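Once you've had a glance at the structure underneath, I'll fire off some questions.
The complex appears here minus one protein chain, its other protein chains still in place.
Chain naming follows the written order as A, B and C, and within any one chain the residues start at number 1.
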C-alpha cells in the first residue's frame, strides 16, 4: 500500500487547493491525501483531533507523511501524534517541507509506490526546481 | 510607500487562501498583495499578461516581490518581466521562497515598511521557524 | 482537598476570567499577532465547561483530560495545543497517584503541564510567551509549598509571580509564535499568552482557595 499524505493548514481552502494542484500531477493515478484544515467553526485555525483522524484515515500500514503550513499547525500536528496509538505514531513523519511545493513532489513520489522516507525526502526537495531555475 | 507583493499560482483558490492567511498576520494594517492565478478560463494555469498587470498594480515605486508556486508559474513570471518596461522590471524580485510560508513572512515585513531586499530575504526565511521546530 | 470538584471549579473560573478578558486578550494579540487570542480561548474554554457539564462524575485526572482534549479541538490557534498539552500532561501526572487531592500532587501536575508546554512549544523563558507567566508561577508554587506555606498562600504567590512575569514580557522581543515574525517590533507590548496564563493561575488561586 502506498504511503498516505496529510495536509494540515489553517485554511481549508488553502489545503483543498493544494491537494487539487498535487492531484493534477497524477492523472488517472490514485493517492490518499487527507486534509485537516481550519478550526472547528471553519475559520482559520487547526484542530489536533482532526489531524489525528486524518492521519488514521491516511495510514494503510506503510506510514504517513504530514505537511503543515506554519506556526500552530505544527504544534497541533505534534499534539495529534500524542493522541495516536504508539504503533501508528511511529509510522508518521511530520515534514518541515514547504507545504505546496513539497506536497506536489510527495504526491508524485508516493503515488509511484516509494517508501515513507523517500516520500519525505522528496517533499523536502520541493523548492529545488524553483531555486535551481531562479538561482536563489 | 511599502513594497508590493504579488502571488502567482496555478490556482486562484490557492492564491486567495494564501493571501487570506497572510493578511491574518496584519490585523488593521495595510499591505498591497496582488494575485495573478489560474488560466484565462479560471482553470489551473498561469498567464504572464495577468502577472505583468499584477506587478504593475503592486508597484508604487519601491519595488515588488513576486512569489510563485512552481513550474510554469516561474516561467510565466519571467515572461511577464519581459512584457514590462525596463524601469519597472528592475524593481521586481522573483523570489524562490516557499509560496505560503514565504508570503506570510514577506507580508509582515513589507507591512512594517522594510525595503525590497529585506522583504525578499524574509520570504526566503519562510521555512525557518518550521524547520527549527521540527528539527528538519 | 483538591478533588475533581475543585479542579472543575478551577476550569470554570478560568473560563469565566477568559470570557471577561476576551476583548483585552484579543487587543493584545492584535498588536503582535493575529487578533484572535481572546476569541480562541473563550471558544475553547466555553466548550471545555460544556464538556465537563456533559460528563458524569469523573476523577481529577479525567476533569483535566476532558479540558485538554476540548481545548485541543476547539481553540484553533497555537494556544490550543499549548494549553491542551498543559492539561493533558497535568492529567497524566494525577493519574494513578495515591492521593491526587494532596496539594503536592497539584504542584507536580502543574509542573508536568509546564514541562509539556515547553516540550510542545520549544520556547524558553524570556521568549515572550505564556511560559514567562507560567514558569515563574510554578516556581513560586513549589517554593511556597516547600517552605510549608498553606495552599492558599502558595497559589496567591503563584498568581503574583504570573502577573509579574506577564508584565515583564512587555519590553521583550518575541522569539516564538506569530509575534516572532515582527522581530524588534514585538517589543513594547504584553504577550497575550502570558496574559491568559496569568488568568489560569489567578483562577487556581480563587477556585482552590480554602481547599488546601
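Note that a contact is a pair of C-beta atoms (placed from the backbone, for glycine too) under 8 Å apart; a residue touches a chain by one contact, two chains touch by 3 or more.
In this text the structure is predicted, and so the values were computed from the model without any measurement.
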- Task: Could you tell me which of the visible chains the hidden chain touches?
- Result: A, B
- Query: Which listed residue, B:9, B:31 or B:76, touches the chain dropped from view?
  - Reply: B:76
- Taking the full complex into account, find the residue in B:44, B:93 or B:124 that is in contact with the omitted chain. B:44
- Item | Footprint left on subunit A by the chain that the document does not show | 24-25, 27-28, 104-105, 108-109, 112, 129, 132-133
- Contact footprint on subunit B, counting only the chain that is left out: 39-41, 43-50, 71-72, 75-76, 78-79, 82-83
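Convention: only the chains that are shown with their structure count from here on.
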- Message: Suppose each chain is reduced to the average of its Cα coordinates; what separation in Å results between subunit B and subunit C?
- Response: 38
- Item | Centre-to-centre distance between subunit C and subunit A (centres being mean Cα positions), rounded to whole Å | 31
- How big is the gap, in whole Å, between where the Cα atoms of subunit A centre and where those of subunit B centre? 23
- Which residues belonging to subunit A are in contact with no fewer than two other chains? 44, 71
- Item | Sites on subunit C at which at least two other chains make contact | 34, 36, 178
